[in-house]
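So the structure is just underneath, and the comments pick up after that.
Yeah, one chain of the complex is gone here, protein chain that is, but the others are all in their spots.
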């Protein structure tokens, strides 16, 4: 039972968490020039300024407006400008035009953040007890939401900078990634009846539930991610010109785009280079390959005679290892090679791992009620599940049951490849 | 053990099957004018003439050229013109331009068919015993392939005729579909560990194998398909204007296309009409709704508070009923209402049933070797599985493990909706 | 003054002209297979069947319906299907979808023609005298309109056949074009005040009037068209890769399309070939270059240090020569080299000659009243004037003041190049 005292300390802790997350977001923008905040290089990428405002709009819309009577909306049109895709909340500014807005300025967006922050702290501090459970629930979602956008901020900044012919670096002081060879080995997975999905007290999104039984066939997972060096062999073996290696949609996409390598690779003066958040660097062979699409991951696996893991295989295996790895806090902001060890390596951090599982509802899935139910459920078509987080994910944000999802042609997240194989009876 | 005699009678039987299938294809074209054979109304639709030639090219390419030394190619460029998507065989004429070819004429295509038929009968009759197993295997695939194109012929003719403002009828003498109300009831499905996938001696495509274990959650299936009358309620409740009912991709697609009803519905003089292979008819309320996309099927299910079945649920349930129903041989060429009875109705025939399962590889799946391996495997992305066959499917072509697959926005096949629901513990 | 008798013989003559033109149109289609009648290879090209019906619709709409009370419309929807662009007449079937109509069949279109012909002959024969002047005026337009479509029939058939990988020939019995070298010489044009535009009693379109004064600067015209051999030098001098030779819009278009030569040139086995109505032939060096866009004509002229003529220069010069040349009646259906002679050669026939004049209204221009006023006037923007007719133009259709017009990127008509140059004082 919840005493008055418990609640007070819980609230104080939440104010602390709230402020911590909010400050982190702004710190990620510290290296940016004002001009960097407004750019949208492609429809999937949002301007940093938009992220800063949108996450604030989320708190304003789902917490301040419904629960804080005295709340005064910061600007009448920000609801229109900074709603991402919540159709039940109202109309929204077209996504492809986010980069066409010079106003509000960065300073005005920061004022918006401060305005929301002040009201949020007051709300957490003084909301009536009867509202508290729902406020608490939504606040946790809001903080997780902002953490997701922290990751997107970094991947979008990477895209913005990499698209500029001047190739500016986001930061010049990043940790250098570890780049050592580690042998690939095969780790047996569990077979038969297992359970996946979230359980227990911690936070999870609706799409990770309910926990349920699945049946695994005999299989093995590679102990580590595929490396740049290994992927380079695929390129050198004409992988990008052999249709028999590709899914039909992937081959069509490749023909349309002219892909010849992962997204940020650059062939210059007969040398492969890689664009990173630390600027342009020579391609390091023992680092994990990253920024590949599902089509490329799948074609690579076919070329090497393997396959990608299912999300159930991945999740079941991940329970054997702690949620640790090269996350954002390592301040490398790039995947690195693992430290050689027994068992599965790099399951968390480094790169999101493409699975062969299409993103769909777990049996018995129910989306949250109302507009918040649009968060995850309506995307359950045409996308693939990725697991494990990346080098720009906040560690606190991730867990074994976490399901990320992207379209099979997308590459601008830190996406990588872990191989799997069937075990014949 | 295979005696000489067994083989001779097997071969005679196969010649008979071959001729039967080939003649059926041509009979389907009997009602067409010469002008009808060349039209491609949209990129998914192929001209009837193209179908007639392509299925012949299949036999020529995979049987006559490799196995019949004395075979003389009919035309040097037909390989280019009538290869559909087999990249390993060679380059191909662009799919969107199939309707731009007045030549070869229909008569020339018929000559091509006769040329192939003569050689095929000779091959079956006289191929050396050492080649027989592979010839036999490929021949069965070729016949199934041609049956698939028989269905496509009808759905493509329907599209071609429906697109023409004059609305010509394909045939004026079709069976009138049964149109009686049958109550919807809910049939419990099996739960726990079950097996799906093809087993046994009959033919099946590679994508139906291997048979494997899956785990089913407690669920129920509707006893029959959703009707036009039920779907009309969804339309009248503004189903096509409420984004909260739709998958995000579906809603986007709807915005782009302006969909307001199933593909062949027509609102004229305040009455709903339906374009059919027998011409324009008033919409019959007790017939199954058909020509809906996955997006519409999914939105309808959400509106009614249910969901679509998974392919495993569907396949498991289908084992309880015989493979019988309103197939092409009923000569109705349109779905109809079931005859009221216990248990599951309409599992086979009438409409292909959208499942919530994305089309992907079964655990342990191996595509066939060589170009024939492109038949099914390379499409395992971005598509949804449909089950059960339709009113234009040859009955002999279908079975419980049969997996059809289309993109979620496609509607020109006879696609329908069976509802499912979870059973809470 | 018009006597009864004069009128009777005038009408008899017109019936004869009418029947003559109508039969000619059908004769042009004699070499076609039924399948050829329905193809639309690109939006500018119409299926032969459509041409046959559209010109009949023109008589039905502008003559039979307004002037023949007892006329019974052939089909209620043909007005929709075969209206080309007359907005004031009503809505129309979308132009890009003309190739999607298998129905009406060719036989039905021929019935339509016969139906219209019968009624037209009756109308001409028996229309009341008070209607006669307007009927006469419209009939002449209708016959000229059908002659234009006779030319389009041939250029569209050429496109349809050339687009087919089998490269069928329209006819195998065509006159072989004369292919002899003739020196290029320069002929002084008139300078100062001259008059252009139609005058006198014969028929002309509204856009050729009124006759008016223009002022010509000192200039010269080339005596003949540019040849394939001359154009080949431009290609060999990298003409298609040097932006400084091209108009900005032309360069952009070239980048989009990948043009490397005129429309029907084909480089095969290290030899240039040309697709013609008589099939594929080796490129003949002394024939006029044809099927070039305005952009190519202009770039070629710039490369050679000359320019294209203005339409006033062309028209003024053309008065010095008779309206004779390689027209459709020569039955060559391809441009040929001229017979060496003094003065200007090839001014009529062979190729439509691109002028540097944008298509616009002559001073004092008034479009015809009503829907017939849409014939020419509404296209006076973004197009260039061409003069002189081509090898597929009926000779009776052309005159010195005739203004043809196409978009600068269009190439599927028989378009060629005559050079001009300024004379410095």
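Order of writing sets the labels: A, B and C. Residues in every chain begin at 1.
The rule we apply is simple: contacts are C-beta pairs under 8 Å (C-beta built on N, C-alpha and C of every residue); 3 or more make two chains touch, one makes a residue touch a chain.
What you see is a predicted model, and the numbers here were worked out from it, not measured in a lab.
Within the whole complex, touches from the chain that is not shown fall on A, C.
Across A:27, A:77 or A:179, the single residue that touches the chain missing here is A:77.
Listed residues C:37, C:74, C:246 or C:414: the one in touch with the omitted chain is C:246. Checked against the full complex, the candidates A:39, A:182 or A:196 give a single residue touching the omitted chain, namely A:39.
Checked against the hidden chain, the listed residues C:23, C:114, C:184 or C:361 yield one contact partner: C:361. Hidden from this view is one chain, which touches chain A at 33-41, 49, 77, 80-81, 93, 99-106, 160, 163-166, 168.
Looking at chain C, the residues touching the absent chain are 85, 87-88, 193, 212-215, 217, 219, 243-244, 246-251, 294-295, 298, 307, 310, 356-358, 360-361, 363-364, 373-374, 378-382, 408, 422, 424.
The rule is short, and it goes like this: only the chains that are shown with their structure count from here on.
The fewest steps needed to get from chain A to chain C, moving only between touching chains, is 2.
Rounded to whole angstrom, the centroid-to-centroid distance between chain A and chain C, based on C-alpha atoms, equals 60 Å.
Distance from the chain A centre to the chain B centre is 38 Å, each centre being the mean of its Cα atoms.
The residues of chain A never reach two or more other chains; the list is empty.
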